[in-house]
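Below is a structure I'd like to ask you about.
Only one protein chain is missing from this complex, and each of the others stays in its spot.
In this document, chain identifiers A and B correspond to the written order of the chains, with residue numbering beginning at 1 in each.
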Amino acid sequence: MDRRATFKSTWLAFALIAPQLILVFIFFYWPAAQSLFWALTLEAPFGGATQFVGLQNFETVFSDKLYWNSVRVSILFALSSTTLTMVMALLLASFVDRQLAGYRVYRFVYFWPYAIAAPAVGLAFRFIFAPDAGFVSSINKVFPNLWNPALDGLDAFILIVIANSWKMIAYSFIFFLAGLQAIPRTITEAAAMDGAGVLRRLWDLQLPLLAPTFFFLLVINITESFVDSFGIVDIITGGGPARATDLMVFKIYSDGFKGLDYSMAAAQSIVLMVLVVSLTFVQFRYVEKRVHYA
Amino acid sequence: MIERTPVLNFFTHLAMLVGIILAALPIYIVFVASSHDFQTVNIVPMPLTPGYSLVENYTKVWTKSDFGTKFVNSFIVATGVTIGKIAIAAITAFSIVFFNYRLKMLFFWLIFVTLMLPLEVRIVPTYAVAANALSPIQGVLNGLFNAPALLLGLIGIEGLPQVALKLPEWNLLNSYTGLILPLVATATGTFLFRQFFLTVPAELVEASKMDGAGPIRFFWDVLLPLSKTNMAALATIMFVYAWNQYLWPLLVTTRPEMTTATMQLQKLVPGPLFGQPPVWNEAMAGTLIVMLPPLLVVIFMQGYFVRGLISADK
Partner (left out) sequence: MADIAISNVTKSYGKTAVIHGVDLAIRDGEFVVILGPSGCGKSTLLRMIAGLEEISGGTIAIAGEAVNEKEPRERGCAMVFQNYALYPHFSVAENIGYALKVAGVAKAERMRRVREVAKSVGLEEYLDRKPSQLSGGQRQRVAMGRAMIREPKVFLFDEPLSNLDAKLRVQMRLEIRKLHQRLGATSVFVTHDQVEAMTLADRIVVMNAGKIEQIGTPSEIYDRPETLFVAGFISSPPMNLLEVTIPVRGEAHAGDIVISTPAFLAGKPGAAAMIGVRPEHLEISAQGRFSLQAEFVEKLGSVQLVHGSFAGRDFILQCPATQPVAAGQRLLFDIPAAAMHAFDPATGARIPKVQPAGRQNEPVAA
C-alpha cells in the first residue's frame, strides 16, 4: 500500500481525514471513555460531585441477580436465534445455489426481510403471535392457554427469537449464497466427474469451503443479537414477562434512561463492550484464516 | 445443474416454496390485517383474504400519527445520513489511500476499530454528548491546560492556578443535526471505499499527474466517476440503515414534530404488556407504511444492495 503513487500535500491529507476523526472522537471514543469514567465513579453525570469508587459499580452489577438474569437471557437468545438463523439461511442458500428454474424469484423474496426495521418486524410478529388475536392464538382454541407470550416467559422468549431470526436470515442467506457461488464451477464439475452426486458434493465440497463464511456469520449473528435486538424486545415484550426477555442491551437502556442510574448502566455497557470487542477479535482471526483457501 | 435429478429438484422446489411462504407470509398478514375493520381483525384466526377497510385504516393512521411530518423527518434524516456517510467515507479513504503520511495507519485503525463500538453499547454517554456536542472538546482542552498543574500536584508542588474552560453549549437534542451527525461516522463505508480505491491502478494517478491534475481534481474528475457503482451500493445500504434507526431517535427527540416514522411504531400500540387490546388494523397499516420505503429501495436496488453488503463486510 505504500508503494503506490501518492500525492504529497500533507495538510490536505489531514484536512480530508479530519472530519471523520472529529466525529469518531466526539461520538465514539469520548462516550466510550466516558462510560469507563462513569463505571468507575458514582453520582450523576450532569453536575454534582463525582466520586471515584474503583470497581465498586462492577461489584454491584455482578452481585445483582437481575443482571445475571439478563446475561443468561442474552446468551440463550444469541445462541438460539443464531442457530435458527444460520441453519435456515444455509438451507435456503444451498437450495437457491442449485440454480433451478425460477431461483432468481426465490433469491429476491428471501432477501426482503433485511429491509424491514427491527421494531416493524417486532410489531408484525407481535400481532401474528398475539395470544388473543392474529393466527398462532388459534392453537389456544384446541389447547387453552398453551400459547401466551404476554404471561409465559418461555413463549415470549420463543417469540423474540423467531422475530429476530426472521429478520436476520436474509443477511446470512446473502452471504452463504455469495460464498457458494464463489466456489469455482469447475470444482463442482470435477467432483461430478469423480462420481460425487449433488448431496455428496454439498457435504464434501460446498460445506467445507463455506467454513470461513460460516465463522464470519456466526460472529456477526451473535454480535447482532447482543446489540441489534433492542427494537424487537422493546416493541414485543418490553423485557417481560417477569424479565424473561430482559436482554443486556435492553437492561442498559432501562437502567440508564428509565432508572436514570448512569453508573450501573455504564458498568453494564463496559461489560457488553468487552464482549463485543472480543467477539470481533475472534472474527478477525477467522478473517485471516479465510484468506488461506484462495 | 450437471446431472438430471428430478426427485431432488422436486424437493428443492418444495423447500424453496416453503421458504417463500416463511419470508413473505408475515408481510402479507400485515397487509391483510391492515385492510380489515376492527371486529374482523380480532377474529382468531384472522381471515386470510383482504377486507374492505384498507383506505379507511390508512387514512386514519396517517392523520392520527401525523405520518406526514414523520415521513418528512425520516426522509431528511435518511438522506442526510446517507449523503454524509458517503461524503465522509470517500474523503477519508481518499486521504488514506492516495496520500503518504506517518499517522495514516493509526488514523485508519482509529476509524476501523469503531466497528466494535456499536451505538447500543455506548448509548448512555453518547446521549450525554448529544446534549452538549462540544463537551468532549471542552473536556480535552481542560485536560491539556491543566495537565501541568496536575503533574506538578503529583510531585507535591501545589498552588498552580487551575483553568476551567467553558465552551458554549451546543445542544443536539431535538434537532436534525442530532439525528444525523452521530450516525455519519462510518467504518464500513470507509473500508468499502478504501478497498475500491486500492484497486484503482497506480498508473491512473501517475497519468493524471502528468496531465497536470492536482489531488482535488484527480478526486473529482477521476476517482468519483469511477466510484459510482460503489456509491450506489453504499447509498442503498445506508439509506435502509438510517431509515430503520430506532433507538437513537427515541433518545434524542422528545418533541413530536421532530420524531421519525420508525419511532412512531412504538406509539401505534399500547405498551408491550399486552394490556388493553391494540387497534391491530390501524397498527398494521402503520407498520406497512413504515416498512415500505426501505423495502422499495431494496427491491429496486437489489443488485447494488447485495454488492454493497458483501464488499463492505468481506
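Note that in this section a residue touches a chain if its C-beta (ideal position, glycine included) is under 8 Å from a C-beta of that chain, and two chains touch if they have at least 3 such contacts.
For clarity, every value in this text was computed on a predicted model and none was experimentally measured.
A.B. asks: Looking at A:A190, A:L260 or A:V274, which residue reaches the missing chain?
C.D. replies: Hidden-chain contact among the options goes to A:A190.
A.B. asks: Spell out the interface residues on chain B facing the chain that's missing from view.
C.D. replies: 2-4
A.B. asks: What chain A residues would touch the chain not displayed?
C.D. replies: Residues touching the hidden chain, for chain A, are 184, 186-187, 189-197, 200, 204-205, 208-209, 211, 292-294.
Just so we're on the same page, only the chains that are shown with their structure count from here on.
A.B. asks: Which bits of chain A are touching chain B when the two form their complex?
C.D. replies: Result: residues 1-10, 12-14, 16-17, 19-21, 23-32, 34-35, 38, 45-46, 88, 91-92, 95-96, 98-100, 103, 105-106, 108-128, 130-135, 137-138, 140-141, 149-151, 166, 169-171, 174-175, 178, 188-189, 192, 197-199, 216, 220, 223, 227-228, 230-231, 234-238, 240, 249, 252-253, 256-257, 262, 265-266, 269, 272-273, 276-277, 280 of chain A touch chain B.
A.B. asks: Flag every residue of chain B that touches chain A in the complex, lowest number first.
C.D. replies: Chain B reaches chain A through residues 1-3, 5, 8-9, 12-13, 15-16, 19-20, 22-24, 26-27, 29-30, 33, 41-42, 44-46, 88-89, 91-92, 94-101, 104, 107, 110-111, 114-118, 120-129, 131, 133, 135-137, 139, 181-182, 184-186, 190, 198, 202-203, 205-206, 209, 214-216, 218, 240, 243-244, 246-247, 251, 262, 265-266, 268-269, 271-274, 277-278, 280, 283-284, 287, 290-291, 294-295, 297-299, 302, 305-306, 309-310, 313-314.
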